[in-house]
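Here the complex is missing a single protein chain, while all its other protein chains stay put.
Going in written order, the chains are labelled A and B, and every chain counts its residues from 1.
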Amino acid sequence: MSQNLPVTKRRLLTTAAAAVTAVALPAPFIRRASAAPMRIGVYLPYSGVFTSLGTKITNALELALAENNNKLGGREVELLKIDSEADPSKAPERMVRFIGQGAEIIIGPVHSGVALGMIRVLQNQNTTLIIPNAGAGAATGELCAPNIFRTSFTNWQPAWPMGKIMHERGARRAMSISWNYAAGQESVAGLRQGFEENGGEIVDEILAPFPTVEFQSYMPEIAASDVDAVYTFFSGASAVQFIRQYHEAGLDRNIPLYAVGFLTEGTLDGLEEIAEGLETTMHYADDLPLEANRRFRAAYQDRFGVAADVYAVQGYDTGRLLVHALAQVDGDTGDAAKLQAALRSFEAADSPRGAWRFSRAQNPIQDIYLRRVSDGINRYQGVAAAQVEDPGTGCAL
Amino acid sequence: MFSRRAARHGARGGSGASADGAWLLILVLPALLSPLLFAEGFELQRLARFPIFAMLAMSLAFLVGSAGLVSLGHAGFFAAGAYGFAMLAGSCGAPPLFGAAGGLAAATATAALLALASGVFALRTRGIYFLMVTLAIGQVVFYALLDIPFFGGSDGIFLCGAPAQFFGLDGSRSYYVLVSASFALTVLLFWFLRRSYFGRLLRAGEIAESRLEALGYAVFPLHLAAFTVAGAVAGFAGALEAMRFRIVNPELSDWHVSGLLLVMVVLGGRGTLWGPVLGAVLIIGAEEVLVTRYPEDWRVGIGLIAILVALYLPGGLWGSGLWRRVTRSIFGRGGGGDGDGRSMAFAGADSLTVNGDGRSVALVGEASVTSHDVGSSERRQLMPAGAARKKLNDNDGDGDGRHVSGHFDGDGDGDGDDGVVVNDGGVDGDGDGGVVVNDGGVDDDGDGEGGRLK
Partner (left out) sequence: MSLSLILLQLVNGVHYGLLLFLVAGGLSLIFGLLGVINLAHGSFYMFGAWIVWWATTTTGNYWFALAAVVIFVAAGAWVLERAVYRRVYESSPLVHVLLTYGLALLLDELRSALWDDEVHSLAAPESLRGFIDLGEGLPSYPLWRVFVSLLCLCLALGLWWLSARTRLGAAVRAGVERREMAEGLGLNTPRLFSCIFILGAVLAAVSGALAAPISSVYPGLDSQALILSFVVVVVGGVGSLSGAFVAALLLGVADTFGRTFLPEAASVAVYVVMFAVLVWRPEGVLASRR
């Protein structure tokens, strides 16, 4: 039985070494031929808590492309998808992988931390990045670059007009509660600025540990404080819990709750009367009275069997932006400066969210709407602030 | 009390050219360096993920395989090293405290200190407890990085300053060479540690802790040293990770990273030097392929791999029957293994003599505890240390827990008849050999002769 075969073992290990090389090799050798389909890297979450956002953005992006016969500037389009897992630590190398696979444009992500990881690699590169959600101010602030565009918002943007609204509603002393993470802090900072500009005062800021689910222990503190408004930045599951627990603590009867729209986006299912009457600010409202919006919602509902929301709109606008810009450059992404100029020139006249265009820092200048939850829908109440531009602090573009 | 001379003799007498030796570096290193010929820039930085995770997996395998300590918080030390480097050598604003080399050292020290401090807590426990406590340590690191503003919060930190350059290479190439060299050094480190007196004592402790204690060795400091070394290497890998794309994030310490590391270690073969490297390469490679091919469902693939490894390959690939069969079918007759695993397992069996009561105890030598000893002592590991010790002592027969002896011929003849044998019923490949620990009381007569498998 026993064969003493060091040589064959050596051979075995050569195999292993060969395997290492094999795994390592392919990416850099896949280079695009110029007439080949246009490859677009899509880096969105397809697992974990942000999955539904990733799916909606992808759906709407595909809808926009399908409306253009799945072609951009005359070239077929091939979407390369990778699950971002909402994990920033993997973002840089996934970008390298996209570039290795020949992606000419990259779309993503949902999560702010992931955005920063992507930018780390894509900064000073020719590959264009279009951010369809993540609101980290830095992406179009101190980290801005000619190849980085955003079709969604900065965390500051929808929060700032809320300060004025709260003041109009009679609030003078308010407190804020959000998760202790970057997006929450940026949003609260925007609100504080808007509220103080109008003469209000934020007397207390609660930062709940991320990603906590239990807010009950904060209710006594809110009840005990003598504020006349509470501002909050939560989304997804935490939003549902917060709204419900705020209601169950009886606080909504005495202290009105204000928030940016994420609180009530995709979270109203099952909340029923609890969420009724909540006022939020956002760059979109489900029943925005625009022909483009009606058309988009009908098409989306038709194709995917579910209602569109703000995330879908952001995905759709990303697709529309690509259609516009690549038509201008005839599908040639080789000249980065030309492509970037074409992207910058985009003016969304018929976006479902209303007209918007890029700011100097390449973030949308857009209307922020006031919405009110009624019958489980974020209903349009009017424009809270017209054509809001993020200050883009620190951006040298 | 152990005769050091005997130990040294054992070391010398160990198998010089086992399939699991450091000499393999001669083959692996060129393969590792070959991307320098065809890749550049970010692509090199991307590929560096393989050796970095191989280093991580090796450090965890040292804990798991040599000391029998299954940690589910290893990513915590990885992140500690990464943040240590980011804050000490990559800070923005004020000039950083250290350069790249100093930063690497400081980051390693940070992780080592953290491992030392948390090890004092964690090593009060054993088995399941240890696993859960280490998970908690990882979680504490995660939440500390996330919640304390000083560490940059959920968005992490961008490192400032230019990447280190040397040998006239550009940043990426210098970095890749650095990672490759670090990998080689890590291989040598663990190769040395596994053969060293320390490594032998560790393995002896894993196989028969009570006996080692009865011989006057305290297991706690041994384990603490191993935990610290593993943490330091993980921290070192973390510092390299921080240099890779010059960004750090709390997700580095996510417990899923620790879970995946365990999958790598077991898949490769935790009792071996090279198994973890193989495991890391396979898992990272699988992840790369799955996540691009099946972006929506790739976790099914990873989940299935973990389950299949647990059910059918708990001994790992390296040196296992399966691996041998696979390579044999590829390379024809006699490929890739020794047929029955014995010569590999016992190539370095040697003896350590005990002077105490004149009886001799032999503990298995180099490379001998390979993939065979799946879970050396399940029942024992279910209990915290104190209880375990008592129970084992009870089983030692004479009950005084002192006159423990074992008998081994220690001739290294590879016949598999002797040695400590773990009755695991696990994956032995061929079922004939291995190390047997008489945990269940077969050896209760205390003469040390029992427990032979055949």
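Note that in this section a contact is a pair of C-beta atoms (placed from the backbone, for glycine too) under 8 Å apart; a residue touches a chain by one contact, two chains touch by 3 or more.
Everything quoted here is computed from the prediction, not taken from an experiment.
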| item | value |
| --- | --- |
| Which displayed chains the hidden chain touches across the whole complex | A, B |
| Touching residue (missing chain; options B:V140, B:A181, B:L224 or B:A286) | B:V140 |
| Which residue of A:A64, A:I206, A:V260 or A:A348 touches the chain not shown here | A:I206 |
| Residue touching the undisplayed chain, where the options are A:V240, A:A292, A:V329 or A:I368 | A:V240 |
| Per the touch definition above, residue among A:M219, A:A341, A:A355 or A:V383 touching the missing chain | A:M219 |
| Touch list for chain A against the chain that is not drawn | 47-49, 51-52, 55, 180, 206-209, 211-214, 216-224, 236-237, 239-241, 244-245, 248-251, 266-272 |
| For chain B, residues in touch with the removed chain | 64, 70, 72, 121, 124-125, 127-129, 131-133, 135-136, 139-140, 143-144, 146-149, 255, 259, 262-263, 266, 270, 297, 299-300, 302-311, 314, 374-376, 378-379, 381-387, 390, 424-426, 440 |
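Note that in this section only the chains that are shown with their structure count from here on.
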| item | value |
| --- | --- |
| Separation of mean Cα positions, chain B and chain A [Å, integer] | 40 |
| Contacting residues of chain B [partner chain A, same complex] | 17, 19, 24, 27-28, 30-32, 34-35, 38-39, 42-43, 45-47, 49-50, 143, 146-147, 153-156, 158, 244-249, 251-252, 254, 274, 278, 281-282, 284-285, 288, 291-292, 295-296, 298-299, 323-324, 327, 330-331, 334-340, 342-343, 414 |
| Chain B-facing residues of chain A, complex | 1-6, 8-21, 23-25, 27-29, 46-47, 80-83, 87-90, 92-97, 99-101, 112-113, 116-117, 120-121, 136, 138, 180-183, 185, 209-210 |
